[in-house]
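Apart from one protein chain that is not included, each protein chain of the complex appears where it belongs.
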Amino acid sequence: MRALAEVDLALEAGKVHALVGENGAGKSTLVKILTGVEQPDEGELLIEGVQQRIADPHAAHRLGIAAMYQEPTVFPDLRVAENIFAGRRPRSRLGTVDWGAMKRETRRVLSDIEVDLDPDTPVRGLGVADRQLLEIAKALTAEARLLIMDEPTAALSPREVDALFAIVRQLSARGVAILFVSHRLEEISAISDTVSVLRDGRHVATRPAAELSHAEMIRLMVGRTLDQLFPKEEAEIGEPALELRSFTRRGTFSDVSFTVRRGEILGLGGLVGAGRSEVARSLFGIDPHDGGEVRLDGTPFHPRSPRAALRRGLAYLPEDRLAQGLVQTMAVATNTSMAILPRLSPGGFLRPGRERRLAERFMERLRIKATSARQPVEALSGGTQQKVVLSKWLAAEPRVLILDEPTRGVDVATKADVHRTISTLAGEGLAIVLISSELPELLGMSDRIVVLREGTVAAELTRDEADSERVLEAATGVRPA
Amino acid sequence: MKALALARATFGRWEALLVLLIVAAGAWSTTLSPYFLDTGNLLDLLTPYIAVGLLALGLTFVVIAGEIDISVASTLAVSAVVLARVWDAGANVWVASAAGLAVGTGLGLFNGVLVGLLNLPSLAVTLGTLAAFRGLAFVILGGEPVTGLPEGWSQLGAGYTGPGELVPIALLILLGFALLLGVLLHATRFGRYLYAIGSNREAARFSGLPVSRMRVALFALSGSMAGIAAVVLIGYYGSARADVGNEFLLDVVTAVVLGGVNIFGGSGSIAGVVLAMILIATLRNGMGLANISADTQGIVIGALLLGAIVAGNLSQFARTRWGGRARATGGRGEVPRSEEVAVSSKT
Partner (left out) sequence: MSARGTQAQALAATAFRLREFGILVALLATGLFFTLRATNFLTGDNLQDIGTNVAIVIVVAVGQTMVILTRNIDLSVGSIVGLTAVITAQTLAHHHGLSLWVAALLAVAVGTACGLANGLLVAVARVPAIIATLATLSIYRGLVFQRAHGVTINQSDLPNGFLDLATRKVLGTPFLLFVAVVVVVLGSAFLHWTSSGRDFYAIGSNPAAARFAGIAVTRRVILALTLSGALAGLGGFMWAARFGTLNAVSASGFEFDVITAAVIGGVNVFGGSGTVLGAVIGALLVGTIANGFTLLRISEFWKITFQGFAIVVAVTIDALVTQRLQEALRRRRRREVAEARAEARESPA
């Protein structure tokens, strides 16, 4: 599967070039290639007319490419000046660290970008916004020619975004080329000179920002018709299974309310960082919450731990399959039985036969392509692994199932299998919350869609009301003209 | 070679290697002393290392779960001196033993609470308690040993049974616990959870496993084994001293690591650890026959410990570099996390 194919981009010095696209459109792959984290299969890269290869992150540094991410990398124990100059501190003639020069230079760069931070401030005490600014200062002192900003505003408040943009404009005025990756259409219009749109790993369009309306941007980003990949069958919608009232975790999401009924698939849409996974994590008892009410099958439920949630029939398929979903070195059967082991091991003793039969049942039902139930999951493909995670949660026979990006990074065939399974489960009366960044999936599968924006519910749309424009409009807060 | 094939069929590759090494060490010992292959001598091989073995069994659980407990020998010492004191105060053997066992479990629980509930790194915590518990042992007993322990007790540590009074009772105790803990580790839910936590703690938590409780229990188990080791060891020596087990730590850690338990957690077997113990005992016995002093033996055991880890790292390196699928994590292109959570174990 290709993450990215045939993208032609020309980034000009002194210009801000925005890169937009839905999740999975290939933006992060492109960023990874430019920063030397991943290698392209073909194509060429010219810097000031000279062909270059970016073999690793160091090579990117040397070529004057700097990148800043949503969550900046810092040394929390070191002070501001040292964070900016880590790995390339100025030296005095004696070969010692030239603190004077380092602090002077830091002060100069910071005042250049009008940031009021002392070089001696310990970084542990700084917020994300200030850490972002450190990254910019780092890029400046390294004399970067290309600065890649990957969703730099995701964790910033509007005022901080304004401050950041003022600095970005300054940088570009100085001749730095800037690649600005973002979901927020307003910000893109506000800051960029040129906009490139990626869709499904392909380069769709590059236009001057001034000529591109939000509506047009959305059309280019979505740009496909819904096909028959998403067969949500009619199911009888029953009693409310999961009810949230004013569910809140301060600073992360607030006042989130929705209801999911038996047999219903509720889509949870929104941009990255809108708080969808965070709501799910608090609901499943992994993160704490500060307020609100949760009811399962009409009776109050207070999420405390995943164990407690499981006992009440709530299951959560997490977004990060490798880190949260599976124990890579363990067998298919072992992973499948993980959440319901108490039931399979009376008296505390394992019954390998029962575990194997359980796994085999799911291998057949979900068409899991493994040589046997004893095969370690690390030897399986991404899609097959995802089916194993799904088996684990289905084995728990939940009444409410939260699926967080269940088809991320899986092949088309598996995707169809997963969708069919979800649909069948709903048909059997399971209440499902589907978190997905993929609009067609969300629109195709869901009976209803709740859209989150910045931690609050921005819209609730029925299947008939929902279309890509409306969902994106609610998610971005921008009305297509 | 037939033995190798058999071992290989029975255990994994690492265990087969251990069997081979044991045979080699045994052959070397035979050249040093014709009595080495004597049944009585063979059965007695492990007797001086029973306490080490019991501690290693407990530590195996801790390491498989991705933690470390270097305080085990000090815990043993506190158990031993409490036991002796209680007996000295007039209690009977059983009450005293129970007290020693309870103290060991309690100290393990202390470590467990700090690691499992407060999320402190087990390395730092047990480094501290390694010193603290040893000090406690001295505080409780002082520099003088308690001697004159009753006969029944020394039967446990130094007695023999079976045909011709050839089988050391302590050996039976060790093998009994190896069997018991082997079942616990390999055939129960508890053991399965340990492997899961040691392999991927986050996935374990997301799967609803009682991670904190397990981590507390782990150290309590390690402490209990130290308590049991204390009972046997006092029987073996016939006396209790505060510095008892002072030199055990190296052998214990070596047995676990040499036994094929991954020092970073997630894999290992009781069978491997038992084989490693036999190897260490055979080697030490052979070196004893060759008049190599106990302290020089430390050089060999230390080298063995380092060799075991380096060999493991090399095979891991070879696998990721030249064969099969690369592991999903790591690699050169790894992007650092914004801020590493300060509370992560150093091991």
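First chain written, first letter: the chains are A and B, and each begins at residue 1.
Operating definition for what follows: contacts are C-beta pairs under 8 Å (C-beta built on N, C-alpha and C of every residue); 3 or more make two chains touch, one makes a residue touch a chain.
Since this is a predicted model, take the numbers as computed values, not measurements.
> What shown chains come into contact with the chain that's not displayed?
Looking at the complete complex, the unshown chain comes into contact with A, B.
> In the whole complex, not just what's shown, which of B:A24, B:L43 or B:A132 touches the removed chain?
B:A132
> Looking at the whole complex, which of B:G40, B:G142 or B:G176 touches the chain that is not displayed?
Spelled out, the listed residue whose C-beta touches the missing chain is B:G142.
> Which of A:D112, A:E360 or A:E454 sits in contact with the chain that's absent?
The missing chain is touched by A:E454.
> Write the list of subunit A residues that the hidden chain touches.
57-58, 61, 73-78, 82, 86-89, 91, 95-97, 99, 115-118, 121-122, 124-130, 133, 155-160, 163, 250-252, 254, 454-455
> For subunit B, which residues lie in contact with the unshown chain of the complex?
Counting only subunit B, the missing chain is touched by 68, 70, 114, 118-121, 123-125, 127-136, 138-139, 142, 242, 249-250, 253-254, 257, 263-264, 293, 295-299, 301-303, 305-306, 309-310, 313, 334-337, 339-340, 342-344, 346-347.
The rule we apply is simple: only the chains that are shown with their structure count from here on.
> Could you work out how far the Cα centre of subunit A sits from that of subunit B, in whole Å?
Chain centroid spacing, subunit A to subunit B, equals 44 Å.
> Residues of subunit B touching subunit A in their complex?
Residue list for subunit B touching subunit A: 187-193, 195-196, 199-200, 202-210, 266-267, 325, 327-329, 332-333, 335-339, 342.
> Would you mind writing out the residues of subunit A in touch with subunit B in their complex?
It comes out as residues 32, 36-38, 56-57, 69, 71-74, 76, 131, 286, 305-307, 309-310, 316, 318, 322-330, 334, 338-339, 341-342, 345, 348-350, 378-379, 392.
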